[in-house]
Every structure is written in structure tokens, then in C-alpha cells.
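All protein chains of the complex are present and in place, except for one that has been dropped.
Moving on, here comes chain A:
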Amino acid sequence: MIIARLLSLESWKRWLWTVVRLVLMAGLSFVILYPILQKISTAIKDKSDLYSPIVIFIPEHYSLDNFKKAISIMDYWHTLFNTFTLSAMTTILTAVSCAFAGYAFARLKFKGSNLLFGGVILTILVPPTTILIPIYMNLKDFSLMGLIPLLTGKSVNLLDSYWPFILTSVTANSLKAGLYIFIFRQFFRGIPKEVEEAAYIDGAGVGKTFLRIMLPNAVPAIVTVLLFSFVWQWNDSFFTTTYLTSGKVMSTQLASLPHNLSIMLEGGVATNKDPFYMSMVQDTGILLAILPLIIIYLFVQRYFVESIERTGIVG
């Protein structure tokens, strides 16, 4: 009986599928992890291993020299602190402003609110390159529609400071903010109306209802927005390189790493400029830039996976 069941077509099919799935998962996981493994193996290699034909993954001589070089060129700790501050700041401000806007679009309908929500969709759809130049000009002579020159006599240059990031995130117009408003709106629409009505009957105003009742219920949406906003801000090079021309944050430092490296090497021994070696240090730099994200990801990946499932984007 047991043998018959084991030999049946059904169980064979199930086993075959398990094996196929295992192979597929393992293979694709390898494809994803391969560049990271490669970087790690390059980063801990000694320079002499670079030309050794027997070294592919596991180096013959370990060394932390690459790390030291990359850290000193990128001014790593300083950069790390700056990037962290910038990302955390924009993330929190964006999440707050997007939560307010999303709630209003979901529940506090007023005349023309649907039209404005169309505007939110438009901000998602328009490529940021289209408005880049006017924004750049605007920030270079920031006048707030003529208000600032009225008060101080001349417009201010906001470029190369954190102000563009603060202003755009306070006003829920930072990187991909339209998407976050959309997420919040979808989520708040999913909370039953009765919850809200109960709060109103008990005498809570709109503000109190939002802060005390709706917001605590919206933790999955908040977590999603916080996570994505932090990661995307960390990795963003498009706005960061435009707004912050000389600020030391991760993406600008990474972009200028090859250049700085060649300057440094030329300053030393002139013949030292070896493209392989440069590439080696560059890989180490990339690894250093994503390392904090990977460490954070290890702790929060559970929320990453769970959060989207509960945000109701799909609902």
C-alpha cells in the first residue's frame, strides 16, 4: 500500500516539481548574490593576487588594504554620517507629509480633491528629467514666488545645501513621493469607515481621529513608506548629484571615487596607475556604500516582505 503510493504518478510529479523548484531557486539566488560575493572576494584580495591565474574567488593573500584606501578616499565615516542624516531626515519628513495627504485624499474629500489626486498621479508619471532644469534654476534663485526678495532684498541660492531635500520632503514632493501618497491613500481607504465614525461620535475632532485612531492602524503602510523612502534616498544619485554638488554623501562620493582615486595614485608613484587596481578599490568602495543597507536589511527584511502584503496596494 505504502509502496504503491510512493510509486504513484502523483508523488513522482510532486518530487520532480520539488527538485525543479529547488534548482531554480538556488540558481536564481546565485545570480542575485553573485555580484556581492564577487565584490567581497575582490575587496579582501591582496594586490598581488590580482594577476595570479590560480586565484578566482578565494584569495591567496588576504589584506584589508583596499578597505583602508577606499575608506580614506571616500572619507567614509563622515560620508556615512552625512548620508544617514540626509536619508533619515527626508524619510521621516516625507512619511509625515505623505501620510497627511494620503489620509485627506482617502477620507476627507473636498471639492476638487479628485482633481488634485490626478495631480499626484501626474507626479508619478512624469519623468524627473523633464522638470530637472527648471527646478535647478528655481533653487538657484529661490524666491518662493517673490516672497523672499520682498523680505531680504534678494533671492537665496539653495543649491549645495540640505534645504532642497527638506523643502521637497516637507511638501511631499521628494523622490517618488507620489507613490507614497498613493500607498497611504490605498491603505486608509481599506480601514473600515465605522472605526472613524466611532471616534467622531465619541467627540474626537478630525485631527485627533487621524492621530490617535487612524495612524496607529496604519503601521504597515508607514513601515513600507519608511523602508522604501530610506533605501531610495540612500541610493539616489539623480537628485542628490543635482542638489548637492560638493556635499559628502554616499552617492556623490561613489560617483567621484574613480576620479579621486586616480588623483591620489598619481600623486604617489606615477607608474602606479593600474586600471585593474583602480577597479579593485572601486569595487571595495561600492561594497562599503551598500554594506550599511545590507546590514539594515538583515534586520528589517521581515517587515519588507510582510509590509507590502498588508498595505492594501493590491486591494
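A few notes on this one:
The rule is simple: contacts are C-beta pairs under 8 Å (C-beta built on N, C-alpha and C of every residue); 3 or more make two chains touch, one makes a residue touch a chain; residues count from 1.
One rule holds in what follows: contacts and distances are computed from a predicted model.
Name of the non-displayed chain as stated in its UniProt record, restricted to "SigB/SigF/SigG family RNA polymerase sigma factor", "Lactose ABC transporter permease", "YdbS-like PH domain-containing protein" or "Electron transfer flavoprotein subunit beta": "Lactose ABC transporter permease".
Note on the undisplayed chain: of the listed residues A:15, A:81 or A:238, the one touching it is A:238. Screening A:79, A:168 or A:229 against the full complex identifies A:168 as the residue touching the chain left out. One chain is missing from the display, and on chain A it is touched by residues 18, 21-22, 24-25, 28-29, 31-36, 38, 42, 50, 53, 56-57, 97-98, 100-101, 103-105, 107-111, 113, 116, 119-120, 122-138, 141, 144-145, 167-168, 170-173, 181, 200, 206-207, 210, 228, 231-232, 235-238, 251, 254-255, 275-276, 278-280, 282-283, 286, 289-290, 293-294, 297, 301, 304-305, 308-309, 311, 313-315.
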